[in-house]
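A protein chain is absent from this complex, but the other protein chains hold their places.
All chains are identified by letter, namely A and B, in their written order; residue positions are counted from 1 within each chain.
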Amino acid sequence: MSVSANDNASKASMRGFLAKYSVLIAFAAIVIFFSVASPTFLTPANLFNVLVNNVVMLAIVALGLTIVISSGGIDLSVGVSVDMASMIFVMLLAAGYSGVVGVAGGLGAALIVGILNAILITRLNISPFLATLGVLFIGQSTQQLATSGGQPIYLTSGYAADQFNAIARTALFGIPTPVIVLIVLAVVVHLLLHRSVFGRYVQAMGAQPGVAWYSGIRVPRELSMVHVLCALLAGVTGILLSATVKSYVPLSGNAFLLDAIGATFIGTTLSRERKPSVIGTLLGVLLLAIVKNGLLLVGWNFYWQQVGIGVLVFLVLAASFGLRRAAH
Amino acid sequence: MSATVLHTEVGVSDEKQAAAKSAGRRFGALVVRLGAIAAFAAIMAYFVIFAPGFTSTFNLINVVEQSAILGVLAYGMTAVIIGGGSDVTEGGIDLSIAANMGLCAAVYATLLSMGYGDFLSVMAAIAVGMAVGALNALAVVGLGILPLLATLAVLNVAAGMELTLTQNTVVGASSPLLGVLVSGSFFGISALAWALIVFSAVMIVVVHGTSFGLRLYAVGGHPEAARAAGISVPFYVSFTYVLSGFCAAVASILTVSRLSASTPGSGELLLSVLAAALLGTVFSRRFVPTMGGTLLSVLFIGLLANGFQLLNVSSYWVNGVQGALILLVVAITSFARGSEGSR
Partner (left out) sequence: MQTAKRDIAVSMTGISKRFGPVRALENANLEIARGSILGLVGQNGAGKSTIIKVLAGIIKPDSGSIVVNGETVSTLTPASVEKLGVHFIHQDRLLVPTATVGEAVFLGHEIGLGPFVSRRAMERRAADLLKRFFGMELPAGTLVKDLTTAQQKVVQITRALAQKASVLVLDEPTAALVKREVDSLFDVLRRLRDDGIAVVFISHYMQEIEKLCDRVTVMRNGTDVGTVDPRQTPIDEIIAMMIARDVGEMFPKRSVELGAPVLEVSNLRLGGSFENIGFNVRAGEIVGLTGLLGSGAKEIVQCLFGLKTADGGEVKVEGRELSLSTPVKAVRDGIAMLPEDRRAHGVALGLSVRENISLASLRRYSRTGMVSRGAENQAVDGLIKELSIKTPHRDALVRELSGGNQQKVAIAKWLSCQSRVYVLDEPTVAVDVGAKVEIYNLLNRLAGEGAAILLLSSDLLELVGVCDRVLVVYRGRLAGSFSGPAMNSDALLAASSGARSNADGVAA
């Protein structure tokens, strides 16, 4: 408001351009750097490995968080959704149930977490941060109690388990199955968030909840849907995780939280309006995965990787918020 | 033509209504507060009756000792929430505080094991803690990043650096200072308990007895009003994050003394720290975080874990009960506020 509108708009769009391309340029620089630094980085085998092991599961969780963050909320309990789906899935398979029952049970467990979040947020008017924080506490306790303090459950044998493991590790037309799952989910979430009526309502709630309510939008219902969808997507990751490692390791889902939030916010810096978007989030996940993998290949150990990722997320947040502040 | 715009005059009924509303609100708040406190008291009473040895002096001092680390951290968190406002998504929060403590502990223990003396090692730990706090302050105040996100990223940096430093191992440590903290006792109260008592006293006096504290509340409660009163909001908010880093460093020395080592996994304390700072608000008449309230909830959490232990209830329940308590307190508070009909 302080400068003339024209001037302001052009400056803002220039900054938008800068923000957009600075991340892309950084992205390209990182890829080039690692290709030079490590001969194995750009090999198909390595990229395949990155895609399957570092991208797919994180990306699916991040898709869910993208929906929640678009609605103006946050879900700190995505890890719980991952874990609960993983736990029930593995328990059912271990008890000899078929794969269909296992998947249904796992998704059902995630659904319950989502519904719990939705009730706390829309019925009891608890802020998303506190509600999902509380669910995070309770979810951790539940897992510890169910596994006598965090003992992993392994799927030693059994038809269903092997079948799932096989699916997780095979490819369809040369594309790994988990990647196909991701592509399908990404397309669905993209259409939902950016093309559907529901997505428009989500954006409106995120931009100004009062306006959404005054426009006749059923805010509580839409918000419940947002949290249920997020939990379900995290549940899919939980099942993929268990199918891949043939086990359930308690409290392992929390590792996704920071990376998924980071990826979503990297994505917002890429979008013109600085809003979360599916494509942005996927690029964010890819960036994080490539940096992690590259750091590993050039010899950084796991601990330094964590520092590196933290610094990267910090810098992206700084760029995103700093530019937003400068634009106002 | 006498007037172009209606002058709004509030009628008698409205003033009475407003008074009744505010009285009703105060009553509602009182019920919520007393209800929550009664729930805490009931849990304590249950332990007193059914948990063997719960009320013994030895046990209670033990709880105070165990609570020292959590308490010091919770004070840092409380200061951040006071200065940043209690809106959890937009307001002040320091998610990096527990990881920061872990990093400081690693620095302290590593320097001790390398033969540097207590003085240098303590100074280094405090410098690291305050530097991490300053990084948070830079991100939140300087760059305008949401505190939730900024401190989440810093959490990762600090945790990663701790792991790098210790290679995820236990670093044993001993020194004269640690010796005093472990086995020293004055007037029959152990040094660790004294640490909590002294730290609590300082925090309570600074935050509730000085103009600094008064202004800090103004900064968090209504930044525009604080600015209009000539108070530098950025300075106060930055200060809280640096203070939070300082608290992490102090807590790190206590934790190294208690375990005679720096150990991985200190990040797990974060949830309890948050719980203590958030639960503390119910002890306040104004429903704001206070140092006294935080102390009470720290002790409550300590007694809860202790009581469960004495009753042979699995410690895995503690997290869940803390989470349920947070949800309960927040739900009741938002219900009490909602019944004012503000929406």
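By our rule, contacts are C-beta pairs under 8 Å (C-beta built on N, C-alpha and C of every residue); 3 or more make two chains touch, one makes a residue touch a chain.
The shown structure was predicted, so the numbers you read here are calculated from the model rather than taken from an experiment.
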item	value
Touch partners, limited to displayed chains, of the chain removed from view	A, B
Which of A:A37, A:A95, A:V184 or A:V197 contacts the chain that the document leaves out	A:V197
Residues belonging to subunit B that touch the chain removed from view	1-15, 17-19, 22, 25-26, 209-215, 217-218, 221-222, 224-231, 285-288
Interface with the unshown chain - residue positions in subunit A	1-5, 8-9, 191, 195-198, 200-201, 203-204, 207-208, 210-218, 273
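Just so it is clear, only the chains that are shown with their structure count from here on.
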item	value
Subunit A and subunit B: spacing of chain centres that average the CA atoms, whole Å	29
Residues of subunit A touching subunit B in the complex	73-74, 120, 124-131, 133-138, 140-142, 144-145, 149, 258, 261-262, 265, 301-311, 313-314, 317-318, 320-322, 324-325
For the subunit B and subunit A complex, residues of the former touching the latter	87-89, 139, 143-146, 148-150, 152-161, 163-164, 167-168, 271, 274-275, 278, 314, 316-324, 326-327, 330-331, 334-335, 338
